[in-house]
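Other chains of the complex are left out, but the ones given are in their true place.
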Amino acid sequence: MYASPPIPPGTVALEDYEQAARRRIAPEAWAYIAGGSADELTLAANRAAFRRLRLRNRVLAEMTGAHTRLSLFGQELAFPILMAPVAFQRLVHPDGEKAMAFGAAAVGAGMVVSTQASQSLEDIAGVARTQGAQAPLWFQLYIQHDRGFTEALIRRAEAAGYQALVVTVDAPVSLRNTEQRAGFRLPAGIEPVNLRGMAPPPPNRAGPAESEVFQGLLDGAPSWRDIGWLRGLTRLPVLLKGIMAPEDAARAVAEGVDGIIVSNHGGRALDTLPASIEALPLVAEAVAGRVPVLMDGGIRRGTDVLQALALGARAVLVGRPCVYGLAVGGPVGVIHVLKILRTELEIAMALTGRARLEQIDRTVFWEEQGAPAGGSAPCTPPRTPV
Amino acid sequence: MYASPPIPPGTVALEDYEQAARRRIAPEAWAYIAGGSADELTLAANRAAFRRLRLRNRVLAEMTGAHTRLSLFGQELAFPILMAPVAFQRLVHPDGEKAMAFGAAAVGAGMVVSTQASQSLEDIAGVARTQGAQAPLWFQLYIQHDRGFTEALIRRAEAAGYQALVVTVDAPVSLRNTEQRAGFRLPAGIEPVNLRGMAPPPPNRAGPAESEVFQGLLDGAPSWRDIGWLRGLTRLPVLLKGIMAPEDAARAVAEGVDGIIVSNHGGRALDTLPASIEALPLVAEAVAGRVPVLMDGGIRRGTDVLQALALGARAVLVGRPCVYGLAVGGPVGVIHVLKILRTELEIAMALTGRARLEQIDRTVFWEEQGAPAGGSAPCTPPRTPV
Amino acid sequence: MYASPPIPPGTVALEDYEQAARRRIAPEAWAYIAGGSADELTLAANRAAFRRLRLRNRVLAEMTGAHTRLSLFGQELAFPILMAPVAFQRLVHPDGEKAMAFGAAAVGAGMVVSTQASQSLEDIAGVARTQGAQAPLWFQLYIQHDRGFTEALIRRAEAAGYQALVVTVDAPVSLRNTEQRAGFRLPAGIEPVNLRGMAPPPPNRAGPAESEVFQGLLDGAPSWRDIGWLRGLTRLPVLLKGIMAPEDAARAVAEGVDGIIVSNHGGRALDTLPASIEALPLVAEAVAGRVPVLMDGGIRRGTDVLQALALGARAVLVGRPCVYGLAVGGPVGVIHVLKILRTELEIAMALTGRARLEQIDRTVFWEEQGAPAGGSAPCTPPRTPV
């Protein structure tokens, strides 16, 4: 049904998919997909932070009956990994989001579809559901300058069977030098089809000596009031994505949102933010269990997933690696990427002696206990919030 | 009017200008301009310190009416970025400081003209003012061994309309191995024209076994007494540039100076000094708001400007990047460099939820709060002075 | 008797053997032997941790009568270094484990023979004993899914004269991307000969949407109950290998084991574990002298051995370097590797003023004492457990 090119031999980990995808994706599109903002410090931090964390293994634990199931907003997941929202997936595969949805559904992974999908949200939902999959299907929403169009978009998502709204709040403006240097433009035939028919934004009102940002780009950017408006519009669970500051998380809960996704937009929004995994425990502490906390950013290994769960995430989202799977092997690549990650998570659970997700807590980390040998700097474990 | 060569495509950030300028500037001049002192540890530290700082984003903030205006010594600035004093700008462009002044004035950026300018201070001021610009125009002063000549220089600056004196105090001697290795000499036709007619320094009085430094180079170096003398000579605001130690900042305020510029001379004076941004909060604490504190050294991104303001600077100075802009694109390059930096600052303000400069305080930083995940070493935020 | 190729000139340290072996071993086998799990973070950590530790020298100490002898489980060792269990040594030398045993016996080094040896455990023991060596000969045991076969294996080891059982507990599953990428397969004629005749494992019972790990690979994995069963089966000392967590060490002692080997399986089991040398002092503290603690992982220098002893190890095991010695020079290479390490240990003892192993304690380390010069990060010494 969907093109599934042969996967190169030796492609056994998510980083192998990244290498292979780099050879298959046009350089301009690669700059857009793989790049981050400004100096890409936060992009790099997302990975580096995971590489610094250290686990403690546990031996000879009883693993009978082990599993990775969980429930989220009343929906069942076979494992705590969702496909993150990524725009314009037809950049890497002719069937774009539909091929992605096919792959995700085949392994029972949840999927979050982007406002900027290159295929209609109804078509994508159709693919996801004809597979008979029970996994969550959520819609990612950028609140548009045209609030009426935004409401219509929500109604379409509800009608198409999406089960939650993920409102991205961290990128009203951004600074993407990597894609600018590469001269990235959307190729002919690829566009945000779900935004067709929306009124164009008002013309930039900045005078010659004024600010393009403050007298232009930010017009129409959402504020907390829009979250209240949105919360009143729909009965779907509403999650905010892009929260890093504990204060913002607390405010979001107070505004009635149903979930938080800790994220720095994959290093694509404000550069010099810390890694998502560094913000996660602080946000989790501020939320204090009132709503589920998820995270994305830098997940490449099953040990990363385990660490995120241990620091307060109920589930994680994975973006670029799934796109790389799609680019390399179509839906088969997506399936493979998700299976690798699930299997690696299970291995990490087995080797840390955790038979169920609820058992994954901070004791999985190597703790210094005031007595590490050999200089602790490179393997400092997370500290417990007081 | 001024030569403005085409700017290479993909030149979208200040570091792109640096790469492009390296291809346009003669190697010997490059060594002089881009190099630092000794092992260039401080030169590197200026950039590295900014790269380690981590911000916290804030979402959904109200940004209506946001702007970057400020007032300094009774002068209005559209944004808190000034062109730092840099000597001999004709090394990179035939119109040197005049082309620079034209570019700075076009975007409303303040400019500090060097004692060692390669064009007359009157001509530069003329360009700056014919543009009708309101931005500050300041004169950087090296106190010369000939104090009478120094006084005459001040009178010329006053007469030409300069609005402040920036006295550089951190480099009575220095050690510039990079330019020595490159064999840098001022090319024919480029000289410190504003020092013409000054009496030559007395001959070196060091005997064969004596010290060239202590019995020679330091003769005529200024001391605190000269600051008192200078303070009494002029009604212009006097700033000291090159302060890093809080004790020196406190002394400067006690001596009646009107402003402090935290600087390590762009890594060109004493090597092994810390980054300017590391000294800034200590100096700001010592000054305690009695006079404005500015800083330079390593600013390449709008996030750097935001961080400097958050750590106590009222404004920042940018040197080499403007020179690179001049080398690459003439006044158009200068304008582009300054616009990039201003826009990046505004984006950083928007993504940290700060609508005015006064709102930029230490809460923009990612604070550890005793609970970071993942090992804090690489993203340690600044600590608050007690 | 055994092939001993010429050793390249300039092969004077264990790392030289590694370089030389890389040129002699087929790339697929090299990936299997030298590789670690996943991203090889733990593999790298094992070496990096030793490289960070700093010793303090002591001068003019009395070294008369110095020696490295010790007693372990009633057995005498000339020096505290054993050959670690390594599978399939015929991958690097036609005479495999027998050549290794010959070399180890020649210098009086203890040897631990792997369950996955490529030669019969009886033949290997025969070589070790015909040398007349008194050094310990131990058998490494993977508890097989077939417990009856496992018991028979133990009986064979007892009958062949093995003096202890080393039960590896840290790798019921693992993730070896490096060898997967290299396409490693056991070559024709190399197999785990000591497992011949064992019943095959039951077929994988995982359904299509189920977990290969939790409904398959872990079936038959040992748990603490098996340790009790094993402890009752034999009168040989039983050591558990692969302990990193102090809790597991305490449990092992409570279960009646006779020794602990701190190990992360040479970085081949769970990636993101800390270095073995970082776990050692915590395990030693938990064990509190009730049974001997040994360690392996990253030992390449005599100073590493000294540091391990100072942090609580009675002896160390060395795996890959001995295999590299075997690959490069046959038994002569093994002898050379072990002699280098022993001599380096003696030099380290001499230069830290320790005439006997019992004198090697934490005072060999450079302690900060609150007063290091120059930034302590890279040379942080181990801290004493409270």
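First chain written, first letter: the chains are A, B and C, and each begins at residue 1.
Everything below uses one rule, namely that contacts are C-beta pairs under 8 Å (C-beta built on N, C-alpha and C of every residue); 3 or more make two chains touch, one makes a residue touch a chain.
Keep in mind that this is a model prediction, so the values were computed, not measured.
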Revision key, fill the gap. Same sequence throughout, 3 chains drawn here; counting the entire complex gives 4
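In the analysis below, only the chains that are shown with their structure count from here on.
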Check your understanding: For the protein chains shown, what form does their contact graph take: line, ring, star, complete or other?
Key -> line
Practice item. Starting from the mean Cα coordinates of chain A and chain C, work out the distance between those two points in Å. Key: 41
Point to revise | Separation of mean Cα positions, chain C and chain B [Å, integer] | key: 58
Point to revise | Per-residue multi-chain contacts in chain A, two or more chains | key: 53, 377-379
**Study point:** Complex interface listing, chain A residues touching chain C
**Key:** 9-10, 12-13, 15-16, 51, 53-63, 66-68, 78, 107-108, 301-303, 342-344, 346-348, 350-352, 366, 369-379
Practice item. Write out the stretch or stretches of chain A touching chain B in their complex. Key: 38-39, 41, 45, 48-50, 52-53, 169-175, 177, 180-183, 209, 211-214, 218, 221-224, 226-227, 240, 242-245, 247-248, 264, 269-275, 277-282, 285, 311, 377-386
